[in-house]
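Below, a portion of the complex is reproduced, with chain positions unchanged.
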(Lines give C-alpha, C1' and ligand atoms only; values in the text may rest on other atoms or scores of the structure.)
Protein backbone atom coordinates (compact mmCIF):
# COMPACT_ATOMS: atom_id res chain seq x y z
CA UNK A 1 0.00 0.00 0.00
CA UNK A 2 1.29 3.38 -0.92
CA UNK A 3 -0.05 6.77 -1.97
CA UNK A 4 -0.61 7.19 -5.71
CA UNK A 5 1.29 9.77 -7.72
CA UNK A 6 -2.06 11.12 -8.91
CA UNK A 7 -3.03 12.02 -5.35
CA UNK A 8 0.36 13.56 -4.63
CA UNK A 9 0.07 15.72 -7.74
CA UNK A 10 -3.51 16.66 -6.87
CA UNK A 11 -2.66 17.96 -3.41
CA UNK A 12 0.25 19.96 -4.80
CA UNK A 13 -1.98 21.47 -7.47
CA UNK A 14 -4.70 22.31 -4.94
CA UNK A 15 -2.23 23.90 -2.50
CA UNK A 16 -0.93 26.47 -4.95
CA UNK A 17 -4.41 27.11 -6.31
CA UNK A 18 -5.50 28.00 -2.79
CA UNK A 19 -2.76 30.62 -2.43
CA UNK A 20 -2.88 31.98 -5.97
CA UNK A 21 -6.65 32.52 -5.87
CA UNK A 22 -6.28 34.39 -2.57
CA UNK A 23 -8.24 31.88 -0.49
CA UNK A 24 -5.69 32.20 2.29
CA UNK A 25 -8.12 31.27 5.09
CA UNK A 26 -8.29 27.76 3.59
CA UNK A 27 -4.53 27.39 3.37
CA UNK A 28 -4.05 25.93 6.91
CA UNK A 29 -6.49 23.13 6.02
CA UNK A 30 -3.77 21.52 3.92
CA UNK A 31 -1.87 20.75 7.12
CA UNK A 32 -2.34 18.33 10.01
CA UNK A 33 -3.05 19.87 13.42
CA UNK A 34 0.48 18.97 14.44
CA UNK A 35 2.70 19.90 11.57
CA UNK A 36 5.88 21.62 10.57
CA UNK A 37 5.78 24.49 8.12
CA UNK A 38 9.00 26.32 7.57
CA UNK A 39 10.37 28.70 4.97
CA UNK A 40 14.15 28.72 4.83
CA UNK A 41 17.02 29.19 2.39
CA UNK A 42 19.13 26.52 0.73
CA UNK A 43 22.19 27.96 2.45
CA UNK A 44 20.66 27.75 5.94
CA UNK A 45 19.17 24.35 5.21
CA UNK A 46 22.56 23.01 4.13
CA UNK A 47 24.19 24.46 7.24
CA UNK A 48 21.64 22.61 9.35
CA UNK A 49 20.21 25.76 10.88
CA UNK A 50 16.85 25.05 12.46
CA UNK A 51 15.56 28.61 12.33
CA UNK A 52 13.67 29.72 9.29
CA UNK A 53 12.31 32.92 7.87
CA UNK A 54 8.90 31.57 8.81
CA UNK A 55 8.30 28.79 11.30
CA UNK A 56 5.10 27.18 12.51
CA UNK A 57 4.56 23.85 14.22
CA UNK A 58 0.78 23.69 14.33
CA UNK A 59 -2.15 24.41 12.09
CA UNK A 60 -3.31 26.98 14.64
CA UNK A 61 -0.11 28.98 14.13
CA UNK A 62 -0.73 29.01 10.40
CA UNK A 63 -4.23 30.36 10.94
CA UNK A 64 -2.83 33.05 13.22
CA UNK A 65 -0.38 34.03 10.54
CA UNK A 66 -3.12 34.51 7.96
CA UNK A 67 -5.17 36.53 10.47
CA UNK A 68 -2.20 38.82 11.09
CA UNK A 69 -1.61 39.16 7.38
CA UNK A 70 -5.21 40.18 6.76
CA UNK A 71 -5.22 42.68 9.62
CA UNK A 72 -1.87 44.26 8.91
CA UNK A 73 -2.38 44.44 5.21
CA UNK A 74 0.49 46.83 4.82
CA UNK A 75 2.14 45.13 1.91
CA UNK A 76 1.68 46.46 -1.57
CA UNK A 77 -1.07 44.64 -3.44
CA UNK A 78 0.49 41.69 -5.21
CA UNK A 79 -0.31 38.22 -6.46
CA UNK A 80 1.72 35.10 -6.82
CA UNK A 81 1.65 32.55 -9.55
CA UNK A 82 3.18 29.28 -8.44
CA UNK A 83 4.22 26.61 -10.86
CA UNK A 84 5.19 23.32 -9.28
CA UNK A 85 7.16 20.78 -11.24
CA UNK A 86 6.87 17.02 -11.19
CA UNK A 87 7.14 15.55 -7.69
CA UNK A 88 10.00 13.30 -6.62
CA UNK A 89 8.61 10.59 -4.41
CA UNK A 90 11.50 9.70 -2.11
CA UNK A 91 9.70 7.30 0.24
CA UNK A 92 6.22 5.91 -0.01
CA UNK A 93 4.65 3.27 2.21
CA UNK A 94 1.59 2.84 4.36
CA UNK A 95 -0.12 6.15 4.98
CA UNK A 96 2.95 8.35 4.54
CA UNK A 97 4.94 9.67 1.59
CA UNK A 98 8.04 11.83 1.49
CA UNK A 99 8.30 14.01 -1.57
CA UNK A 100 10.46 16.74 -3.01
CA UNK A 101 8.79 19.05 -5.46
CA UNK A 102 10.47 22.01 -7.17
CA UNK A 103 8.62 25.29 -7.57
CA UNK A 104 8.91 28.67 -9.17
CA UNK A 105 6.91 31.65 -7.97
CA UNK A 106 6.27 34.64 -10.20
CA UNK A 107 5.06 37.78 -8.49
CA UNK A 108 2.66 40.14 -10.23
CA UNK A 109 2.55 43.63 -8.75
CA UNK A 110 -0.47 45.91 -8.86
CA UNK A 111 0.87 47.76 -11.91
CA UNK A 112 1.33 44.52 -13.81
CA UNK A 113 5.07 44.17 -13.33
CA UNK A 114 6.00 40.50 -13.43
CA UNK A 115 9.16 38.99 -11.88
CA UNK A 116 10.53 35.67 -10.84
CA UNK A 117 10.10 36.08 -7.09
CA UNK A 118 11.40 32.82 -5.71
CA UNK A 119 12.47 29.35 -6.74
CA UNK A 120 13.17 26.35 -4.61
CA UNK A 121 11.95 22.99 -3.49
CA UNK A 122 9.25 21.76 -1.15
CA UNK A 123 10.48 19.02 1.19
CA UNK A 124 7.25 17.34 2.22
CA UNK A 125 5.89 14.63 4.40
CA UNK A 126 2.35 13.81 3.34
CA UNK A 127 0.00 11.72 5.45
CA UNK A 128 -3.26 10.05 4.49
CA UNK A 129 -5.73 10.72 7.32
CA UNK A 130 -9.29 9.48 6.93
CA UNK A 131 -8.90 9.46 3.17
CA UNK A 132 -7.47 12.97 2.96
CA UNK A 133 -3.88 13.75 2.14
CA UNK A 134 -2.41 16.42 4.41
CA UNK A 135 0.99 17.88 5.09
CA UNK A 136 2.70 16.66 8.23
CA UNK A 137 5.67 18.70 7.01
CA UNK A 138 6.20 21.22 4.28
CA UNK A 139 9.64 22.75 4.35
CA UNK A 140 10.02 25.49 1.75
CA UNK A 141 13.69 25.69 0.83
CA UNK A 142 14.30 28.78 -1.30
CA UNK A 143 17.31 28.87 -3.60
CA UNK A 144 18.12 32.50 -3.08
CA UNK A 145 18.50 34.30 0.22
CA UNK A 146 17.50 37.61 -1.30
CA UNK A 147 13.78 37.27 -0.88
CA UNK A 148 13.42 37.07 2.87
CA UNK A 149 12.32 40.57 3.72
CA UNK A 150 9.73 40.49 0.98
CA UNK A 151 7.67 37.52 2.02
CA UNK A 152 4.09 38.50 2.59
CA UNK A 153 1.93 35.75 1.12
CA UNK A 154 2.66 32.12 2.01
CA UNK A 155 4.84 30.08 -0.29
CA UNK B 1 -16.77 6.97 -15.16
CA UNK B 2 -14.53 9.96 -15.34
CA UNK B 3 -11.59 11.20 -17.38
CA UNK B 4 -8.18 10.05 -16.15
CA UNK B 5 -5.58 12.55 -14.96
CA UNK B 6 -3.16 11.01 -17.46
CA UNK B 7 -5.39 12.05 -20.36
CA UNK B 8 -5.91 15.53 -18.93
CA UNK B 9 -2.16 15.98 -18.61
CA UNK B 10 -1.59 14.60 -22.11
CA UNK B 11 -3.94 17.07 -23.81
CA UNK B 12 -2.38 19.96 -21.90
CA UNK B 13 1.09 18.85 -22.93
CA UNK B 14 0.05 18.42 -26.57
CA UNK B 15 -1.67 21.83 -26.69
CA UNK B 16 1.42 23.80 -25.73
CA UNK B 17 3.64 21.64 -27.90
CA UNK B 18 1.46 22.58 -30.86
CA UNK B 19 1.94 26.30 -30.22
CA UNK B 20 5.59 26.18 -29.21
CA UNK B 21 6.62 24.19 -32.27
CA UNK B 22 4.81 26.70 -34.49
CA UNK B 23 2.21 24.23 -35.81
CA UNK B 24 -0.46 26.90 -35.45
CA UNK B 25 -2.72 25.49 -38.17
CA UNK B 26 -3.31 22.45 -35.95
CA UNK B 27 -4.16 24.54 -32.91
CA UNK B 28 -7.93 24.81 -33.59
CA UNK B 29 -8.15 20.99 -33.65
CA UNK B 30 -7.84 20.99 -29.88
CA UNK B 31 -11.31 22.57 -29.70
CA UNK B 32 -14.85 21.37 -30.34
CA UNK B 33 -16.69 23.00 -33.27
CA UNK B 34 -18.77 24.92 -30.75
CA UNK B 35 -16.41 26.17 -28.14
CA UNK B 36 -15.37 29.15 -26.10
CA UNK B 37 -11.82 30.43 -26.30
CA UNK B 38 -11.11 33.64 -24.51
CA UNK B 39 -8.02 35.48 -23.33
CA UNK B 40 -8.71 37.87 -20.49
CA UNK B 41 -7.11 39.36 -17.40
CA UNK B 42 -7.61 38.33 -13.78
CA UNK B 43 -8.94 41.80 -13.05
CA UNK B 44 -11.58 41.66 -15.78
CA UNK B 45 -12.44 38.09 -14.95
CA UNK B 46 -13.00 38.99 -11.28
CA UNK B 47 -15.14 41.95 -12.31
CA UNK B 48 -17.31 39.60 -14.36
CA UNK B 49 -16.58 41.37 -17.63
CA UNK B 50 -17.53 39.17 -20.56
CA UNK B 51 -15.26 40.84 -23.09
CA UNK B 52 -11.77 39.54 -23.49
CA UNK B 53 -8.62 40.55 -25.29
CA UNK B 54 -9.36 37.68 -27.63
CA UNK B 55 -12.74 36.02 -28.00
CA UNK B 56 -13.88 33.14 -30.20
CA UNK B 57 -16.94 30.93 -29.90
CA UNK B 58 -16.26 28.44 -32.66
CA UNK B 59 -13.40 26.43 -34.03
CA UNK B 60 -13.89 28.25 -37.36
CA UNK B 61 -13.11 31.58 -35.67
CA UNK B 62 -9.91 30.12 -34.31
CA UNK B 63 -8.87 29.00 -37.78
CA UNK B 64 -9.63 32.48 -39.12
CA UNK B 65 -7.45 33.95 -36.44
CA UNK B 66 -4.49 31.80 -37.43
CA UNK B 67 -5.03 32.65 -41.08
CA UNK B 68 -4.99 36.38 -40.28
CA UNK B 69 -1.89 35.92 -38.17
CA UNK B 70 -0.05 34.16 -40.98
CA UNK B 71 -1.09 36.76 -43.56
CA UNK B 72 -0.39 39.84 -41.50
CA UNK B 73 2.84 38.56 -40.12
CA UNK B 74 3.76 42.01 -38.93
CA UNK B 75 4.91 41.05 -35.50
CA UNK B 76 8.57 40.69 -34.74
CA UNK B 77 9.76 37.12 -34.99
CA UNK B 78 9.32 35.49 -31.59
CA UNK B 79 8.71 32.16 -29.96
CA UNK B 80 6.93 31.13 -26.85
CA UNK B 81 7.85 28.48 -24.38
CA UNK B 82 4.88 27.44 -22.28
CA UNK B 83 5.23 25.52 -19.07
CA UNK B 84 1.99 24.24 -17.61
CA UNK B 85 1.83 23.15 -14.03
CA UNK B 86 -0.11 20.29 -12.52
CA UNK B 87 -3.84 20.41 -13.37
CA UNK B 88 -6.52 20.95 -10.74
CA UNK B 89 -9.46 18.76 -11.60
CA UNK B 90 -12.45 20.64 -10.19
CA UNK B 91 -15.25 18.46 -11.55
CA UNK B 92 -15.03 15.16 -13.35
CA UNK B 93 -17.89 12.92 -14.37
CA UNK B 94 -19.22 11.24 -17.47
CA UNK B 95 -17.63 12.70 -20.59
CA UNK B 96 -16.76 16.10 -19.11
CA UNK B 97 -14.09 17.47 -16.81
CA UNK B 98 -13.54 20.97 -15.48
CA UNK B 99 -9.92 21.81 -14.79
CA UNK B 100 -7.78 24.72 -13.77
CA UNK B 101 -4.17 24.61 -14.86
CA UNK B 102 -1.58 27.30 -14.17
CA UNK B 103 0.88 28.34 -16.84
CA UNK B 104 3.91 30.48 -17.42
CA UNK B 105 4.94 31.66 -20.87
CA UNK B 106 8.46 32.74 -21.61
CA UNK B 107 8.99 34.70 -24.81
CA UNK B 108 12.18 34.34 -26.82
CA UNK B 109 12.80 37.18 -29.26
CA UNK B 110 14.76 36.84 -32.46
CA UNK B 111 17.94 38.17 -30.85
CA UNK B 112 17.71 35.59 -28.07
CA UNK B 113 16.32 37.88 -25.38
CA UNK B 114 14.26 35.82 -22.96
CA UNK B 115 11.52 37.22 -20.69
CA UNK B 116 8.60 36.03 -18.65
CA UNK B 117 5.83 37.12 -21.00
CA UNK B 118 2.70 36.02 -19.22
CA UNK B 119 1.49 33.94 -16.31
CA UNK B 120 -2.00 32.86 -15.46
CA UNK B 121 -4.42 30.01 -15.34
CA UNK B 122 -6.39 28.06 -17.91
CA UNK B 123 -10.03 27.56 -16.89
CA UNK B 124 -11.05 24.58 -18.98
CA UNK B 125 -13.99 22.41 -19.82
CA UNK B 126 -12.78 19.25 -21.51
CA UNK B 127 -15.10 16.86 -23.29
CA UNK B 128 -14.48 13.32 -24.46
CA UNK B 129 -15.91 13.02 -27.98
CA UNK B 130 -15.47 9.74 -29.84
CA UNK B 131 -12.48 8.90 -27.70
CA UNK B 132 -10.77 12.25 -28.17
CA UNK B 133 -10.45 14.86 -25.48
CA UNK B 134 -11.24 18.37 -26.76
CA UNK B 135 -11.76 21.79 -25.26
CA UNK B 136 -15.37 22.92 -24.98
CA UNK B 137 -13.95 25.91 -23.15
CA UNK B 138 -10.47 27.27 -22.58
CA UNK B 139 -10.48 30.59 -20.80
CA UNK B 140 -6.98 32.03 -20.51
CA UNK B 141 -6.91 34.26 -17.45
CA UNK B 142 -3.68 36.25 -17.40
CA UNK B 143 -2.41 37.59 -14.09
CA UNK B 144 -1.10 40.86 -15.42
CA UNK B 145 -2.96 43.32 -17.61
CA UNK B 146 0.24 44.61 -19.13
CA UNK B 147 0.51 42.13 -21.93
CA UNK B 148 -2.60 42.80 -23.93
CA UNK B 149 -1.24 44.82 -26.82
CA UNK B 150 1.55 42.33 -27.33
CA UNK B 151 -0.41 39.17 -27.95
CA UNK B 152 0.43 37.74 -31.34
CA UNK B 153 0.69 34.00 -30.91
CA UNK B 154 -2.11 32.11 -29.13
CA UNK B 155 -1.76 31.41 -25.44
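Per-chain residue numbering starts at 1, and chain names A and B are given in the order in which the chains are listed.
Simple rule for what comes next: a contact is a pair of C-beta atoms (placed from the backbone, for glycine too) under 8 Å apart; a residue touches a chain by one contact, two chains touch by 3 or more.
Note that this is a predicted model, so its numbers are computed, not measured.
**Q** Total subunits of the complete complex, with 2 given?
**A** 3
Everything below uses one rule, namely that only the chains that are shown with their structure count from here on.
**Q** CA centre of subunit A versus CA centre of subunit B: separation in Å?
**A** Once rounded, the distance between the two centres reads 27 Å.
**Q** Which residues of subunit B touch subunit A in the complex?
**A** Contacts found on subunit B: 5, 42, 83, 85-89, 100, 102-104, 116, 118-121, 143-147.
**Q** Which residues of subunit A touch subunit B in the complex?
**A** Subunit A reaches subunit B through residues 6, 9-10, 12-14, 16-17, 20, 79, 81-85, 104, 106, 108, 111-116.
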